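Only a single protein chain was left out; the remaining protein chains are all shown in position.
Chain IDs A, B and C follow the sequence of writing; residue 1 opens each chain.
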């Protein structure tokens, strides 16, 4: 997977956050402050502009620029968290021109570690971590078992989707939703939903191929 | 007609303003500031208390106290106007223990004069004057023709009712409704409506007898 | 109707009790519903009295204090006070130099203040009345009640109060009050109706996207109903209306006033448009106020008031003022 693939992935995310903007914002309205969709749509629009401006040449550079841009344009909780996730992933890819599944798995693990280090959320706290954690380990497992790309990426996206749905029954312990205590139960976490969108887009982009 | 009759009249007005409070306020909402019913209800409640407190002995004293109380309790445009009307009427009745139709006509004329002196409204300006003026002259005419009380008072009340209805098609030139210009047409003037209520109550009270 | 009150009939007294508790420097007569400066009467100083219906807070009670009003009378919501209240206020602030009555031009206010002035005259208190009528939304005419008094009232009270604080005689204080009124124009816009506690439902209904141009501070209908436009276009409409009545040039004192339910965020957006419009028309916003100063209960909307300044008016505007609603210089 070269820089174009990752650029295509980010472009797909940008399109999705525009398209799902209201849906994500509504999820946030139920247990937060109704801005998650707006935040991400604004952020990834800025990311596209940045990618246009200085055409990063490697997958790592694409993700690092994506992360830095999110940090300086999004704000809120999701800005620093997603920004750190993409930056850590980018750093872990180094300056390789082409990335294989194993390297991608390592990058996703670095992203997850960055999010948890910054936000101190654990699985079960009803956050994006409940998507990133299971999806990353499912992906790593599939890759370790030597499964082909389609299968491994399917495992990633399906675990992500399942993780997002699982947040519905959780009580939030982190983020704005935690203020609700028990009343946070019964709603899907907006950040979990957006994480599932991003990982679903990763599968679709890679499988679509060049 | 002795003090008891006039006390009964004021009592009837107090009951009517309570009962019609919302109706009068809605008329005021359409072309004014939605407080005419509240103002009169508050004012006549205070009048009843005052009449209770120092039992005025003559018709003149009853009306004068009513007027003074309205002036010091109602506020707005209708407070000074109705207050002056009742005070002038009371003064014109002097300290007679009993009042005949002619004296009553003179008292109503004094009331009208007081209202016009203070408010400078002329007939056609869409105010209480459009009820007080025609009603007073119809009453004077009937009395001059020597009609019996029932007929003279019926003429008074009917002219009042007609006068109030006539304000619907008028454009307001005085009071809050005048700010509306042409848009004031098509609504009954609240003060005209309350004046018609008061004069209708006068007929009913006198005819009901002791 | 959801309101933070105890009972519709008690809103005015309860709020006055709160004002008294919050501002110990004021003397509040709950019986007469009169708010008086703690140090009144000041011998030799002209006393400034204003008042009107409640529901416009901070006007008038919030403008009682050093450099502004000496007393204010609070009527029921949207109903002018009664002569007894005005007399009590006049007596409380009479320091022997006479008392100025600042009256917004509404029939009720005019008639009640007129009666109060007669009562004061009976007690040999010299009273001069100044009528504020700055609302260009209403066509003026000899044969009607004339224009409504709105935003300029804040400026009249501040500037006349500053001159009185300097020890000027009644005639001069009245003259500067009239001058401010003559040099001021206002225009208001409503996005929603207010709800009077005693009535319990909105005074009028506006459709989604519908606004009332030329709204009165009691929810009186204005010039016309139209569809909401951008802050830019709406400000243009408002300032065109004001400019059609008074040249917008030179140094101006400008207020963007919130009606009570409009966030400060939006008021600053409006002020930005006002400032740009006036600059483009060659005028200069030399002084300004942005905030809720003369409100209409919970109405969403705004009004703009423009006053042509002179050096004297600017000096008096800048003079120290210390009231609950307006404070600087001390």
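Heads up, the rule we're going with is that a residue touches a chain if its C-beta (ideal position, glycine included) is under 8 Å from a C-beta of that chain, and two chains touch if they have at least 3 such contacts.
From a predicted model like this one, the values you see are computed outputs, not experimental measurements.
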| item | value |
| --- | --- |
| Omitted chain's touching partners, listed by label | A, C |
| Listed residues A:5, A:27, A:47 or A:71, member touching the removed chain | A:71 |
| Absent-chain interface as seen on chain A, which is shown | 25, 29, 31-35, 38-39, 42, 71-81, 118-119, 172-176, 178-181, 183 |
| Footprint left on chain C by the chain that the document does not show | 2-7, 11, 14-19, 21-22, 54-55, 57-58, 62, 191-192, 208-209, 211, 228, 230-232, 234, 260-273, 275, 285, 288, 290, 292, 295, 297-298, 300, 302, 322, 327-330 |
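Please note the rule applied: only the chains that are shown with their structure count from here on.
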| item | value |
| --- | --- |
| Touch-based graph of the chains, sorted into line, ring, star, complete or other | other |
| Longest centre-to-centre distance from chain A, chain (CA-based) | B |
| Rounded Å distance, chain A centre to chain C centre (Cα mean) | 55 |
| Cα-centroid distance, chain B relative to chain C, in whole angstrom | 32 |
